[in-house]
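Removed from the display is one protein chain of the complex; every other protein chain stays in position.
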Amino acid sequence: MRAALHLLLFLVFPPLLMGVINRVKAAFAGRRGPPVLQLYFDLWKLLRKGAVYSTTTTWIFRAGPVVSLAATLVAGLLMPLGGGLPAPFAFPGDVILFAYLLATARFATVLAALDTGSSFEGMGASREVTFSALAEPALFLSIAALALARQSISWTSILSGQMAAWHLFGPAMAMLIGALVLVALAENSRIPFDDPTTHLELTMVHEVMILDHSGPDLAMILYGASLKLFLLGAIVVRLAFPFEASVPGHVALFVAGLLVYAVVMGVIESTFARLRMDRIPQILIAASVFAALAVAVILVRVNA
Amino acid sequence: MGAGVGLVALSTGHPAVAALGFAGALLHVTNHALFKSLLFLAAGAVGKASGTLQIDRLGGLARRMPRTALCFTVGAAAISGLPPLNGFVSEFLVYLALLGAIVSLPVVPQSAAVLAFAVLACVGGLASACFAKATGAIFLGARRSPEEAVPQEVPAEMQLSMGVLAAACLGIGLAGSTLIAGLDPVVRQFSAVSLRETAALGGLTLVGALSAALVGAAFAAWLSVRWLLRRRTVKTGPTWVCGYPAVQPSMQTTASSFAQPLILVFKNILLPVRHQSGSSAAFPAALAVEEHCPDPIERFLLGPGVTGGAVAFSVARQAQPKRVQSYVLAIFITLVGLLWWRLG
Amino acid sequence: MLQLFKTRFEQGKATVAFPFVEKLAERFRGLPRLLPNLCKDGCRACADACPTEAIRLAPLRLDLGACLFCGLCEEACPEGAIRFGEEYETSFRTREAMVLDGAEARLATALDARMRSLFGRSLKLRSVAAGDCSGCAAELTALGNVVFDLGRFGIQFVASPRHADGLVISGPVTANMRAALKLAYDAMPAPKIVIAVGACAISGGPFRGSPAASDGVPPDFPVDLYVAGCPPHPLALLDGLLRLLGRIEGATNGA
Partner (left out) sequence: MSAGIPKAAAECAFPNGGAVSLESVPALPLSALTAAATEARDRQKGLIALLPLVEGAASRLLLLLSDPSNGHLSASSFRLEGAKEWPSITPFWSAAHLFEREIFERTGWKPIGHPWLKAVRRHRELEADGDAPAHPFLRAEGEGVHEVAVGPIHAGIIEPGHFRLQCFGEEVLHLEIQLGYQHRAAEHLLETGTPARRLAVAESIAGDSAVGHVLAYCTALEGLAGTKVPLRAQAIRGVALELERIANHVGDLGALCNDVGFLPGAAYFGRMRGNFLNLLLEISGSRFGRSLIVPGGVRFDIPPDLQARLLGTLDRDEPQLEDMAKLVFSTPSVLSRFEGTGTIKSAAAVEFGFVGPTARACGVPRDVRSDHPSGVFQFSHIPVAVAEGGDVMARATVRWLEVLRSLRFVREQLESLPAGALRREPGAPRRSALTVALVEGWRGAIAHVVITDEQGAVARHKVIDPSFHNWFAVTLAVRRAQVSDFPLCNKSFNLSYAGHDL
């Protein structure tokens, strides 16, 4: 039952987050903005459209979206959704599998982009791997810190009982949230790392890699991107809302937390300009430093 | 790294962690033998088919050599430690050992483990970047030097040897737990604890299952796209590059360009050397730039010695069979044989 | 941050209601009304004043596809037989419907049910300027701003034609842009629509007869919607798009 609810929430909810982010941005701009359900409409349409494939591409291009979506979906099976819905699969070390599944998704997307032979997509792919190679240590350090704090190496147990962790390592947890939000912004190609709204080939990171995908392939990529937004958000939300409740209360808390998360993303996107491309590595390294500091704080407390 | 954790864990009295470390290390060595051979075989196939191994002159080989491309991609993903392939299984064990160390070891090795954990993650990211670059530059996009001979797929026996290795990579990726169970006797020689007593085996079974789920889901998604498009208009055309009618193969990212942002981040370590000519004139007549990162170890340590050795080896090479693939295949078979002998 | 909220507060809600009910401006020249029975025999004042030969006489006809909405004909007519109204609706499904006579204009109707169900809530457009003086391009850009807020209707401009459902063409289609335009059209997955925006794209506009351009969108692009104007007001564009999607009813103006 809880697994079914987990799957339902995980499969159906994510596109809504994009809608919420866009509504927040619209509010800052003073416009009505697209409907909250716009991404669902887009996906539904794309699934019903035809496709155009480049003559330069091979099966790798077509495999990109499917592998990437499949990997993200499997990753979702490892992520508990708040305190109430444990992951359908939990085992020691699933944190590693989770991170590497996202890496597989990226690898597939990058290869698909390179398969088009377009200089823009090549550029986007180059930026993507650079930034993710730098975001990886921040993510893993955060995982290490959490594992250390909760004495556990599975998402479901790491992300349960966070109240105690806050009592013990408050400042460290705050730093971790900071690092993870930075990682999430970078991994989900949001401002200040990437700008999903300005359609300029030369400046985009993620979107430029999917310029050649059309129809159902594009639908899978967009859906996969919303899943990724949701998954990284799930970690942050659980850390930021460590409260304990009954199962329905947990689910409600989690959904509310995700909406808050989307609002915060929208506010960040509305108040900052995006970074110059050569500044991005510095910020990502800063995220690693945050996470490393958190590790240090927790290490000291644990061994004290 | 796995062995290192193992030794440290052993000395601090955490045999379970040690067992994981050793198992990871052992499996990783085996896996390296697999995917490195695979990559070398594929590289050999590329060299044979196209007559060059200069990465910035290749490109678009996947259209001509789809099977070699598939095998190379599998190898590239495996060496980057990506699921559902074997590289992930061994890295998973090492990570598990490190996490075990982080959770349970005393403070000094614990900190070291955290450091190692982050470094391993970064290395994983870099490896994935590097092999994405290699795969992309060699097999994907359009051919960069169309004036050269059109490469053809290599003969069946070469494909077979690559295929076997690729299948092994996937097989270990999916059924890693079985192999690890087999490794147990070896591990127990180093550590007092059986792998069965750690949580790793159950985890590995799930890793295998989820990897299979990944393969299945990807396959299902592939079929659904096929099904969705079955009665739709599906067309082919040139890649969308802003509507420019006269696209040339030079308008692709090169391997060096692909790597340049990363090199820039690590410029203080890699010390890239740049040669730039051409003027800053208003209307320059010619322009050239080149940058390379000489391996610091090679540059400062090995350089002098290697030159002499190379001469000696080139003499020795005359005596060997011409096809590298068969050579590597022999090594592989020997390895597998040894492994079975030891396990059985 | 404080400054941001202050500015945000001053800006208020900028998006205009649509359909737009207020009067645009006293001098705005919208959909013209023709009163051919006022014409005097032999009078050519309006036709002579027209920069783009959009007016045919006996009986009086005005081709909105070539009309620049400059109002010179209205100014020249001694009888008041041509009057530019205040309605901003100037979009049509066929080229023939753009030739106005004294009757009510036959404004654009919706796409067929299948296309409407496909694009009704999600329409992505790729705009290609092909000899556009940047007037139409500027108004297309304006559609995306906070005032007209195209996004609220699920319509959005995208970068890649692979992501697009519709091609928006502006400009008389110069010889040098034909190949690129064709590439863009072919790069779009089916089903797709084509929208011709502005006098140039419809008939060549001021550049009709130019040796370096076609007289508007060439016949190999099947146009689904024509939006007249030089350039069309953003509201005219919005109206045309929503008519096409069946989100505005009423085949004639003045609804």
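Order of writing sets the labels: A, B and C. Residues in every chain begin at 1.
As a working rule, a residue touches a chain if its C-beta (ideal position, glycine included) is under 8 Å from a C-beta of that chain, and two chains touch if they have at least 3 such contacts.
This structure is a prediction, so every number in the text was calculated from the model and none was measured.
Among the chains on display, the ones the left-out chain touches in the entire complex are A, B, C. Only one of C:Gly65, C:Gly120 or C:Gly135 touches the absent chain when the whole complex is considered: C:Gly135. The residue touching the chain not shown here, chosen from C:Glu10, C:Glu96 or C:Asp220, is C:Glu10. For the options B:Gly21, B:Gly125, B:Gly176 or B:Pro261, the residue in contact with the chain missing from this view is B:Pro261. Contact with the undisplayed chain is limited, among C:Cys43, C:Leu68 or C:Met98, to C:Leu68.
Where subunit A meets the chain that is not shown, the touching residues are 25, 28-31, 119-120, 122-123, 126-127, 191-192, 195, 197-203, 269-279.
Although one chain is not shown, part of subunit B still touches it, namely residues 56, 241-248, 250-261, 263-264, 275, 278, 280-291.
In the full complex, the hidden chain is touched by subunit C at residues 3-4, 6-8, 10-11, 14, 24-29, 49-52, 68-72, 75, 127-142, 145-147, 157, 159-160, 171-172, 174-177, 179-180, 183-184, 200, 205-207, 209-213, 230-231, 233.
Basically, only the chains that are shown with their structure count from here on.
Looking at A-C and B-C side by side, the one with more C-beta contacts is A-C.
Centrality annotation: A (chain centre taken as mean Cα position, compared with the mean over all protein Cα atoms).
With centres taken as mean Cα positions, subunit B sits 25 Å from subunit A.
Separation between the centroids of subunit A and subunit C, computed from CA atoms only, is 41 Å.
Remark: subunit B and subunit C have CA centroids separated by 55 Å (rounded to whole angstrom).
In subunit A, the positions touching at least two other chains are 48-52, 201, 211-212, 215. Contact with two or more other chains is made by residues 160, 162, 186-187, 189-191 of subunit C.
Of all the residues in subunit C, the ones that touch subunit A in their complex are 1, 4, 8, 11-15, 118-119, 121-122, 124, 146, 149, 151-152, 154, 156-160, 162-163, 165, 186-191. Touching subunit B in their complex are the following residues of subunit C: 128, 160-162, 179-181, 183-184, 186-187, 189-191. Those residues of subunit B that touch subunit A in the shared complex are 59-60, 62-63, 66, 69-70, 73, 77, 80-84, 88, 91-92, 95-96, 99-100, 102-103, 106-107, 110-111, 114, 117-122, 124-126, 128-129, 132-133, 135-137, 139-142, 199-200, 202-203, 206-207, 210, 213-222, 224-225, 228-229, 232-242, 249, 251-253, 257-262, 264-265.
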